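One protein chain is absent from this view; the other protein chains keep their places.
Chains: A, B, C, D, E and F, in written order; residue numbering restarts at 1 for each.
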């Protein structure tokens, strides 16, 4: 992985539709067109972020659900990723 | 349950109309079309959330009333859930 | 009472028009159509709410005046209640 | 007085136009139609309000100037009062 | 002076156009129509204001420049004053 | 200099176009019409400002770049100055 996020940011990679069907998780309603399940590929160091202590709760490899519209999309070596704040991650799927 | 919420988030499952009639709780006015009673199915760890100490006050199995429009809806293994912050839960129904 | 409010929330029941005439309190102006006097029927535990220490100042049975539009209305066992934050209560009527 | 304000709230009674002429204070401009001079009739306990320590600086009987549009109007035993936060009181007139 | 400001508020009296010409200070642009130079006539006690310690930096008699639109205008014994927060005072003119 | 800024405020004087050409700094795009390079002519004491400790990082004589639209313009003894908060200063030019 070539992107190291700062502060409480996390880099995630959206899961393909077929993987999502396997894990059995689908998002409903307006969220349908834009899948919100992803895998964590890099995690920032946390610590003091805007004057508040942030402890990172996710780790590389976690499957996560995240807020629609959260984060910024980037493409690294031809693959697309999203960089977002940990607080925009709703839950870990186990 | 396959979804583990982060921070002060809670996963709830809306109660069906017939259950609500039994417990005797109905929401009035504009809220009528969208029931706000639900059962807690998963609770985040709480702790430091955005620099503030949050203690979780609800537990799995609690029947709760929550703020209309709060949270994000997800579907896991064919069942629909809502993930929201504990602060969007108004009260526990006993 | 079957509803236990969380944090600094309070459950109140609006007083009927005739009771209000007895206590001698009427709201003026735009507030006229929507009475703001109520009786407290349940009080949250207070404590740390959004990172701030909140001490509950009202108790069950208090007659209170509250901010118009504050809170959410619910119906329990056929009776209507309003759940609001203690900070939306302006004063106790004695 | 039958109304006991909560937290840092204060109950005031607007002074009649004739009294204001005596004390020599008149408000100018857009404020003209709505007098802003009043007498304090009840004072909340102060203390921790929304996580901040508030010390009450006004006392019953003080003549005060307050921010236009601040507060909520109520009628108790046929008399009109305004309930507002102490921070909406600009100054004490001596 | 008959007006005692609360908290971090300050009572100022706008300087007449002729005085301003003497001190050599004129405001430019949109501010031209509304002079922003004034003399301090009363100073609040400072201390804890909205949970923050405020130290008063201006004293009675100071000539000050203040933010346009800041504060509320009042008339006491036929003279016009402005009550504003110390933070709306930009600088002391010496 | 006749203007002493309060708190974390700074008084600056815009540099003329010819000086800016010499130092080699020009602002691009929409900022072109309104030069943002200036010289510091007075610095507030810093300290507690709105409840936060502020340390002044600029000194009289510094050439600075500042945020467009920041601050208030005043004219003292026929010269134009801008009063702004130190946080609106982006960088010192050396």
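Points worth noting:
One rule holds for everything that comes next: a contact is a pair of C-beta atoms (placed from the backbone, for glycine too) under 8 Å apart; a residue touches a chain by one contact, two chains touch by 3 or more.
Since this is a predicted model, take the numbers as computed values, not measurements.
For chain A, the list of residues touching the undisplayed chain reads 2-7, 9, 11, 42, 45, 47-48, 50-51, 72-78, 80, 83.
Not every partner is drawn; the one left out touches chain F at residues 23-29, 31, 36, 51-55, 57-58, 65, 67-68, 86-87, 89-94.
Just so we're on the same page, only the chains that are shown with their structure count from here on.
Chains that touch both chain B and chain D: C. When the CA atoms of chain C are superposed on those of chain D, the rotation angle is 50 degrees to the nearest 5.
Homomeric contact chain E/chain F is classed as different-residue, with under half of its interface positions used by both copies. Per-chain CA centroids place chain B at a distance of 51 Å from chain F. For the pair chain A and chain F, the distance between C-alpha centroids works out to 41 Å.
Chain contacts here run in a simple line, from one end chain through to the other with no loop closing.
Interface note: chains touch in the pairs A-B, B-C, C-D, D-E, E-F.
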